[in-house]
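A single protein chain has been removed from this complex, and every other one stays in its place.
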Amino acid sequence: MALRLRLEDVTFSYPLPGKDEAAALEGVTLSVEPNSVLCLAGANGSGKSTLAQVCTGLLAPTSGALYYGEERIEGRGTLREFRRKVGLLFQNPEDQLFADTVEKDIAFGPRNHGLKGDELSRRVSESAQLVGLSLEKLGARSPFSLSEGEKRRAALAGVLALDPEVLVLDEPFIGLDYEGRHSLESSLERYRDERGASIVIVTHELSHVWSLATAFGLISEGRLVRFETREQLLSGDTDIGALGMHLPQWGALARELLRAGISIGDPTDPRALAGAMAERRGAGGGA
Amino acid sequence: MTDDHSAEISTEDLSYTYDTGRQPALTEVSLQFERGKMYALLGRNGSGKSTLARCLNGLLVPSSGRVLSCGLDTADPLNALAIAGKVAMVFQNPDTQMVGATVEEEVAFGPENLGLEPSEILRRVDRALDLAGITGLALRQPLRLSQGQKQLVAIAGAIAMEPDFLVSDESTSMLDYTARLRVLDLFERLRRGGMGIVHVTHFLEEATLADKVVVLDAGRVEAAGTPAETLGDPGRVRALGLDPLAVRVVAYELGRLGHAVPDDVLSVKELMSWLYA
Partner (left out) sequence: MRWRSEGGPAVALDDITIGQYISAPTLLHRVDPRLKLVAVVACTVLVFLYDGWALLAFAVMIVALLAVCGLPLLQILKALRTVWVIVFVTFLLQLFLTPGQIIWQWGFLTITDAGLSNGAIFSGRVLLLVVLLSALTMTTPPLKLADGLESLLKPLAWLRVPVARITTIVSITLMFIPKILDQSRKLVRAQMARGADFESANVLRRVKDILPVLVPLFVKVFHDADELAVAMDARAYGGGTRRTRLHPLHIHLPEALLTAAFVAAAIAMTFIP
């Protein structure tokens, strides 16, 4: 299958060693397929935010190459179009929202890339709809007058308005409650399905992406340590704790069962887990 | 005979509205918090848990009803200084609560505000750094530390007030797992030392560590009790806008298959023990 985004042996170091949150990247190789949700997980300081920025072209690799499809990305020529195809949503909506009105903010991206008139308004309203934001109600308001949840949606709409093929999100779920996470998950899944988009979520909290992600990359000290599916992650002996993270209860339970030799189907399906446990209990002579 | 309320915080029909005319953030909340216990406050965004936390130490004063912090009415401005010394608070964002240029200065800020003698301030600072396990960071600049270290500094700053209670307003929300464990471990040590901990969080697994869990929804107390009592029913948890514990969702399914799982099984370890029992 044609790969979208590809990093080949990418190394990155900040020009000023000793700067706080910057962690270098060492020999990172990774690929992103269409119609997928990739989770890049790492503890704070592991290099995950740096990786997110390299993936979106905001930082240029010190060595190694970045590809989009067959095209190598470097220099201003390729960068501009690349930044349209790969969108980045920052952790804090306040780091991203800035226009007078919500509508103008969402329009900022596509307008910078030459869209105007009817086409522009159509793109803006489509994006707002995708994230569940009502332009009639909020379009003319200042982005800063919105509630936290509305701000996040406005920021996401602003990025989706570029119609990116790859969407990178840096810690999008922090501070959201259950319903907020659920709402964001549906927006992302919808965008992936309608557009065949690749979603890349960078986070330190595996529980946020446990059911959403189709593949996992674990980052530690600037290196991409593993690139696994959920099942591989659970059946291998990766020490998640040593990487500064932890499995959500779902994953931890599934892993314990697998280690006990109990086969389970879908590790995110409670009925599968319960069924497997009931069988074991029944077989053990209890019940 | 008078009851000794000096060791507790109690809210009596506490109601709070941010701006008149808007929906109240809290409605008739009556709760009691004792020293030496850990409380978890849960609720969806907007449920009022942060508002409640800020009413406990007088940062917010009730619109109606009353809050007595260690016997002192929070509505009386003359009590403000005394209450600040008894009910300390740490906040969600590690960056926006730092004042000092060094960790030592940061932790000393509170005691300095209490007007204590330098020798006493020093004693408190040393003790607080020691309890938080960050004595080695004393001369570092707070803003150059990791998020987790910053929160430990913030908690040390609160410990230095030598309070009876520590209120944590989502102080773990922005931390990674390792940092969270360190903070929770510190909370436990403080609790064992006699401090009352009120921890606002949206991590249910953290709530299972508490002695008592309070769940708010739309400004009212919808559930209050042990973790098992409040978090055991996944349907109810979901209805309150919270993400139910995986163990409890599976326990529910097991129940439907005819295998009853006790209510106090809340962790993976406990569930596996039950499996082999």
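A and B label the chains in the order they appear, each numbered from 1.
As a working rule, a residue touches a chain if its C-beta (ideal position, glycine included) is under 8 Å from a C-beta of that chain, and two chains touch if they have at least 3 such contacts.
Here the structure is a predicted model, which is why all the values come from computation and not from measurement.
K.L.:
What are the shown chains that the omitted chain is in contact with?
P.N.:
Counted over the whole complex, the chain not pictured touches A, B.
K.L.:
Check the options B:L52, B:M161 or B:L275 and report the residue that touches the missing chain.
P.N.:
From the options B:L52, B:M161 or B:L275, the contact with the absent chain belongs to B:M161.
K.L.:
Among the options B:M38, B:A88 or B:L275, which residue touches the chain absent from this view?
P.N.:
Among B:M38, B:A88 or B:L275, only B:A88 touches the chain that is not shown.
K.L.:
Given the contact definition stated above, which residue among A:G158, A:G217, A:G251 or A:P270 touches the chain not shown here?
P.N.:
Here the residue in touch with the unshown chain is A:G158.
K.L.:
Decide which residue listed in A:R84, A:R141 or A:R195 touches the omitted chain of the complex.
P.N.:
A:R84
K.L.:
Quick one: which of B:T17, B:S63, B:T102 or B:Q147 touches the chain that's been left out?
P.N.:
Touching the chain that is not displayed is residue B:T102.
K.L.:
Go through subunit B and note every residue touching the omitted chain.
P.N.:
Residues touching the hidden chain, for subunit B, are 57, 59, 80-81, 84-85, 88-89, 91, 93, 95-97, 99-102, 104-105, 108-118, 121-122, 125, 136-137, 139-141, 144, 157-158, 161.
K.L.:
For review purposes, identify every residue of subunit A that touches the missing chain, sorted by number.
P.N.:
So the residues of subunit A touching the unseen chain are 16-19, 56, 58, 76, 80, 83-84, 87-88, 90, 94-99, 108-109, 112-113, 143-144, 158-159, 162.
Please note the rule applied: only the chains that are shown with their structure count from here on.
K.L.:
When the C-alpha atoms of subunit A and subunit B are each averaged to a single point, how far apart are the two points in Å?
P.N.:
Once rounded, the distance between the two centres reads 30 Å.
K.L.:
Across the complex, what residues on subunit A touch subunit B?
P.N.:
20, 43-45, 148-149, 174-181, 204-205, 244-246, 248-250, 252-253, 256, 260, 270-271, 273-275, 277-278, 280-281, 284, 286-287
K.L.:
Quick one: in the complex, what on subunit B touches subunit A?
P.N.:
Those in contact with subunit A are residues 44-45, 144, 146-148, 173-179, 202, 205, 238, 241-243, 245-247, 249-250, 252-254, 256-259, 267-268, 271-272, 275-277.
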